[in-house]
Every structure is written in C-alpha cells, then in structure tokens.
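Every protein chain of the complex appears in place save one, which is left out.
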Amino acid sequence: MTEHARPVTADDLDPAKAAARVVDGVLADLGGGHRGVVVDSPPGAGKSTLVVRAAAHLAAAGERLMIVAQTNEQVDDLIERIAGKHPGITLGRLSASGYVPSERVLAHPAVRVAQKADDLAEHTVVIATAAKWATLSDGSWPWAIVDEAYQMRSDMLLRIAGRFERALFVGDPGQLDPFSTVEVERWAGLTWDPMRSAVSVLLAHNPELPVHRLPVSWRLPASAAPVVSRAFYPFTGFRAGTGPGDRRLEFGARGMGTTYDQALEEAAATGWALYELPARHTLRTDAEAVRATAALAVRLLQRGPVAHSEQGSGPVDAARVAIGAAHRDQVTAIRAALGPHGDGITVDTANRLQGREYDATVVLHPLSGRRDATAFHLESGRLCVLASRHRHACVVVARAGIPELLDAHPSAEPVHLGVPVKFPDGWEANQSVLAHLAAHRVAGG
Amino acid sequence: MTDTAPDLDRLRGGAPPRNHDARTIAALTSNPGCARRGVMDAAGVDKDAVARELGFPAPFGQSQFAITRGNAFEAQVKADGCAELLTLLRERLGLDVPEVAYDDLEVVAGNEGRELRHSRTRRLVARALENGEGTLFDHPLLRLEIAGHPAYLEPDVIAFQLAGRLHVIEVKSFAVVDGQAEPEQVAAAARQSAVYVLALRRLVAELGHDPARVSHDVFLVCPENFSNRPTATPLDVRPQLAVLERQLARLTRIDDILAELPGDLTFDLGESLAASVRAVDARYAPECMSGCEMALFCRDEARACGATGALGRSVRDDLGGVDTVGTALGLADGSLHPSDDLAETADQLRAAARLRAEALQGVA
Partner (left out) sequence: MSALSSLARLQAVAAGIAQPLATVRHCHVSDAPLVLVPLKLAGEAAAPLAVMLGSDPGDPSLLVVPQPRNRDLRFAFAASLAKLVLNHIETSRGAVEELPPGKEGEERIRYGDAPQLLVPNRGGVAFLRMMGRSTRFRSTEGPYAVEPAVPVLGRWLTWFADRHDHPGSSLMGAVTELLRLHWATGQSSLEDGNLAALTGWIDPPAGLDGPAAAARAEDPVVWPPAGPTTDPTFDNEVLAPAIAGYDRSGGDSRAGERLHAAIAGQLTPTWDLMWRAVGLLRALPEGASVPRRWERDRDAFTYYHQTFGEAYPQARRDPPVRAARRLHDLERAQDAYDAQRAFDDPLVMAEHRLSGQAFGGTVTECDPARLDETGKRPKLRPLLRVATRDPVRLDAGATVCSADRPALKGRIVELDDDGGVVLELTGGMGRKLVPEAGVVPEVGDRVCFTSLTEGSFGAAKFPDREDTPWTHGGPPGEYVPTDEDAEEDWS
C-alpha cells in the first residue's frame, strides 16, 4: 500500500474532466525531464487506457519504448488495445520459447512475435512480461512503461531497470502486496528491500519524482466506489465516474423467492448483497458456502440478467461473471460445484483476478467460517481485489460471526524498524466493508 | 463510575485494584477474545496472585543482569538533564531543538499523591501547548480510563515538545544492530508507547487542544550495536493506537460478559477460587504463555478437556470446527459418526488418517 497521500483536489470537477486533467498532467510530465513518473490508479480508473495513451504519446514523439507487464495475459490485453487503437505503431511482442500466441494477438497480424530482442530492433514499441525482460542482459530503450508496478517486486525492477533510461510506472496501490515463500526479515527496513514493491523502492530512492493519482473509477458503480474508497484508500479517495442512476442490472426471468433470488435482487437493486450462512467454524472448503457461491452465480445467469450502463445495454453472459475466493482449493471446489450451467464463469483467487473486470461478481469472503484470522486472511489487498472487480453488483457469501472473529483478533504483529506503516490496516478495512454489507444482508442456508 | 463498577469491585473480593501500567494496558490487546482475561483485567484482579494461589505461578522471572542493564542505560541517557538524548535528537535525527528546559516530574516535593503529580503534569503540558514552554518532561504522570476506572500510568517515558507538538520518547535497553532490532521487542515497545500517546492525547483534549498535537511518531531510544551509545529511531505507532482504542472501547462492553456470570462470583483467594475462575470462559492459545499470568492454569485446563486449541491456533484451524482431540480422532478413525455440519471435516480427517497409515505401512 502506498504511503504517499495527496489531498483530493478535483472533486468539484465533472469526473471526466477531473480524470482528463490528471492524464494531461501525466503526459506533460513525460516531457518534463523526470527520470520517472508514477501514476496510482484505484480499481478501474483507466489504467490501461492511460498506458495506451502514454505509449502513443511517446511513440508520436519518436521515442522507442518498452512496455513491461506482469503476466502473459496482461501483455496480450495491452497488445489488443494498442494494436486496435493505434494500428500505425509498429508493435513487437517478446516471448519465451514455449509461448503460443493467443487468438487476441493473432488477430493483429502486424504484431511481430519474437524470442530475441534483436529481431524487434526496428519496432517502436516492444512489449513483454517482466520475467521475459529480465532475461535480457543488454539493449536499452529511452522509455519504459511499467504496468501493474505495485504488484512487481522490487528485485524484478532491479533486474530490468538497466534496460531503460526513463519510465512511467502505473499501478494500483490498494491491491495485494508481493510475497515470498522464504523468510525475508533480513531485508526489513532497507529502502531496497527486495520484498517491497517496485514503486515503493523507486520512490524511496527518488523522492522527487512526480506522483499522480487517477481520481475516478470508471468500473465501480456509484454504489461501490465510496465503499471501496473508504475502506481501502482512506487517504487517497476516489469516486465513481457514473452517477447512482447510470447503471442498472435487471433480470429477464422472475425469481422464485428463494434466498438466492433475494440476494441477487438485493445486489441488483443496491449493488451489494451479503448472503449470510449460519455461524459455524468450518474447513476452508466449507461445502455449504462453496455450494452457495456456485449456486448464486448459476442462478444469476438463469435469471437472464441485462446490464444497462453508459456504454449501452446488453445481456450479462458467463464471460461477464466472476467468482473470487482466497485459496486455490476453494477455487477448485467452487469450479467443481458449478457444473455445466456455470460454463464460462471465471473462478479464481484474488491474486489472479487482479486487474480484471466483470459485470457481476460472487465472492466467498476470506474470513468465512474461520475461528481465527491470520495476516493472510486479513490482508486488506485481498478483500480489496475481491470487492472491486464489478461494474454492477457484488454478492458476498460468508458465514455469520465475522465481526466476532475480528473482535477477538489478537494484535501482536511484529514491528520492524524503518518499515513504513501500511495503510489501511486489514482489520479496519474488513470492518468497514462488513459495516456496509450489514445493510444488505440476506439470511441464507 | 460506570454501571459495571460495583460488580467489578465485588469480583476482586477485598483486594484493592491492581495498578495498571502501560505494559498491562498494552497487554489488553493481546488476546481480546478471552472473557476470563477481560473480566479479570477490567476488575483489576491481581492475576499473578490468583495464578500462584491456584498452583500455577507465572514463569515470568526477570534476570537481575537485564534489570541492571536497563537501569544503567536509562540513567546514562538521562544524565545531566538528558544531555546525551538531546545530542541524539539534534545530530542523529537532525531536529532543530532550540534552548532546552528539562523538567523531571517524578518527585515534586517529597511524597505527594498521584493526583497531585498528575495535576503538575497537566499544568506543564498546558503551558507547553499554550506558549511552547518546556522541552523535555521526564516521568509525566498520565491517566487513562480503563473500564470506567482511572488508571495512572507508571511514568517511564519522556514527553518531548518541539514546535508546539508533543512526542513520546521511550527508552529501551534492547539493542538496535545495523538498524534492526528484535521485531517482538519493537512491537512491545510500540504498544506501550501507544498507551502513552493515547493518554497524552486525552490530556491534551481535556485541556482544550487538538489531540493531533501529540504526534503518532514516537522516538525509540536504544543502545546502538554492541555499545552503550544510544541511538534514536522514529516509530509510527498509528496501527497500535488503532488497536488500543478498539480494545479499550470493547472493555467497557464487559457488562455483557458479567451479565452471564453468577451473581456471587468472586476471585477472592481461597478454596472456591478455582471454581470461580473456571466459571468464566478462557480462550487459551499457546501465545498466552508469553504474556498472561493465567496461562499455565488455562493451558492445564485446556489440555485436561482435550481442547485442540492447546496445540496451537493453526492446528485448530486445520481441524475446521472440531474443538476436542477425542472427537477429531474419533472422526478420523471412523469410530464416531459426524453430524451433518462436521461431515466435511470428517471426510478430510479420514483421508488424512488413511494417507498417514498408508505411508507409514511401507516403513513398518
């Protein structure tokens, strides 16, 4: 999470104008002689759009440019967007030897896929994952754009920073922090701690770099932006780009009054629902909760949902619905429970849902059924990712008793000297979200 | 006085309430789910005496070497009106500390009561806030409401006034080596400092000033590397402050627990003590051993009833909803039939038992 707080200044502006003003400021800073420019982007604030615009802006200025993304999927996303919007830019995709180009990339035959950077020397924009960039030991680009820079560990930045002279870092400070499988206390307190995010290390050594913040979420509806902003971005708030009446989720088929239907109707009407199962301590793969999570998603599709928004109206199909959970075994269990009616619904962990967007989501709450919370389950970024993927509605499935669990949570986290305090605290963030969900509770089971 | 006060007094029997200090208040946050501890702490019961009476004395001895070392270090830092401390603040932290006044609030004139000493602290803090007088206030006697009772804090910090803001300076004798210190010790220091910050903020608010004039950045003064030379490190205690305020608010809700207890309950030392203690539920976890005087008694109790929690929070967590060793093993070997809500846990336990047996068979 970021520690550089900035006061909200543009609240009085129209959201589109406020956002445009920030983007203009970013583009101006790219020509301002800074070695680096940082842009904090809350969920759905137009991060990818900004990356595409900045790439086009730099390309138009005659600069060769490398783009660093974190996963192959993110690379393909950006290729699709850049090639679609700016067909005139010569675009190369640097890949590992086993990479099979996805359909999205093949749809743009002008995009050259290569394993060696030399083969792409003539291309204005070369794009690859951080892991691929880290295999290069020479070559230099005047500019880089580093996407999802808060999800990148600083040791990865160390490995690729030699490839560029200047860089734009874009990312969401509210999402999950990098992690490791080994003990990392040894480096705690160092400004170059390899476990800190790329942005945190960059700013610790270059405090003079400009930091911008995108002020408007275009994804989150008016019902969700304030909730997510308050819980997870307490010092750097943002708002929704749309107003309360701009988005509507309607069902084509009538419900039968089941608790699932009630929860879905609550979510459609208010943007949120808490489907609460009776209190009980369970295994992670709580069968009842897993069943409810899968059934809610299936029921949602069966109700023939139609989404109305500023982008027009259209049916919500399986591809526009996602289910999120904390653990992989929960994901596997939910997939198994979905059955054929749930074909095409995305089911994934918070880690893998980062950066993705859907019309509606069903979330299995990380603390559901637990007797004790751990740092893993309390990490605010986990809940933030899960609660901020949707354009219309989010249904949270949880067992009752989470407030009591939070109340009994012992606070004895070790403290390392010199490590900036993280905000928000996972406990507070969880409380804040639960307090909001309490008003949208549907008793299930 | 709150509504709970009379009951809490009765719980203590004839004994006077035990004095809180920053350490005991900070400890309130370490196992907030434990009703037994909540009630005993709120009532100011002497848990150490109770544990001894029960035959489970708390193993919290302190070596005289550690005590000597701590006292010597503190004396050195504070010698000559905190001369070494000031050098540190100026040179190491680069603070622009103008001329210095040092006020020691520990002893004013002989043996006056805490009330008097507290009012002197109030006066000096008020003066500092109003016209910036005074720099270092050693041993300020602060007060904090704990479950409706005012508790005086053993004054072992220094309040430091700089440009109209107050900072807490906490002197500790654990070493900072190459910028790192034991994270558990730093955490304990941060929790204690947060108690002082909170008490100072309450005082500042009472005096009609903005509590934010007490900084959440405290200065931790420790020996550097292997020497006696002090070093100062700023420590942001906002997370600890948040936890503390949360738990203090929760303590005042102790009435809910009291309402469930028998009306004549008392922790008076004597024959019925064990039964009285058992009447209030504990939430034992092995972590209690590091901070609660009652831990050995509660551990014995948890083990005697086969509680899975005695093996650790993560073990209990792995077992889903099963609280006792006997039930878990019965489910694992199939001798017990699970109720519906345990079916899943039983499946997993059976699978685990089968896999263990299979892997160990190859050996036997």
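So that you can tell them apart, the chains are marked A and B in the order they are listed, and the count of residues begins at 1 in each.
The definition used in the following text is that contacts are C-beta pairs under 8 Å (C-beta built on N, C-alpha and C of every residue); 3 or more make two chains touch, one makes a residue touch a chain.
Predicted, not measured: the structure shown is a model, and the values here were computed from it.
Asks: Check the options A:Val184, A:Ala269, A:Ala287 or A:Val421 and report the residue that touches the missing chain.
Replies: A:Val184
Asks: Pick from B:Ala175, B:Leu203 or B:Leu342: which residue touches the chain that isn't shown?
Replies: Of the listed residues, the one touching the omitted chain is B:Ala175.
Asks: Of B:Pro150, B:Gly270 or B:Gly312, which one is in contact with the hidden chain?
Replies: B:Gly312
Asks: With respect to the chain omitted from the figure, which of A:Thr129, A:Ser154, A:Gln175 or A:Gln354 is a touching residue?
Replies: A:Ser154
Asks: Can you list, in ascending order, the chain A residues touching the missing chain?
Replies: 35-36, 134-135, 137, 154-155, 157-159, 161-162, 180-184, 186-187, 190-195, 198, 201-202, 205-206, 328-329, 332-333, 335
Asks: By the contact criterion defined above, which parts of chain B meet the unshown chain? Give residue numbers in ascending order.
Replies: Contacting residues on chain B, toward the hidden partner: 61-70, 173-175, 177-179, 223, 225-229, 286-287, 289, 306, 308, 310-312, 314-315, 317-319, 325, 328-329, 332, 347-349, 351-356, 358-360, 362-363.
As a working rule, only the chains that are shown with their structure count from here on.
Asks: Just the number, please: Cα centre separation of chain A and chain B in whole Å.
Replies: Centres of chain A and chain B (C-alpha means) sit 37 Å apart.
Asks: Quick check: in the complex, which residue numbers of chain B touch chain A?
Replies: Spelled out, the residues of chain B in touch with chain A are 29-33, 176, 179-181, 183-184, 186-187, 190, 220, 233, 235-236, 238-240, 242-243, 246, 250, 283, 285, 287, 313, 316-317, 320-321, 341, 343-345, 348.
Asks: In the complex of these two chains, what residues of chain A are touching chain B?
Replies: 185, 188-189, 280-283, 285-287, 369-372, 407-418, 420-421, 425, 427-428
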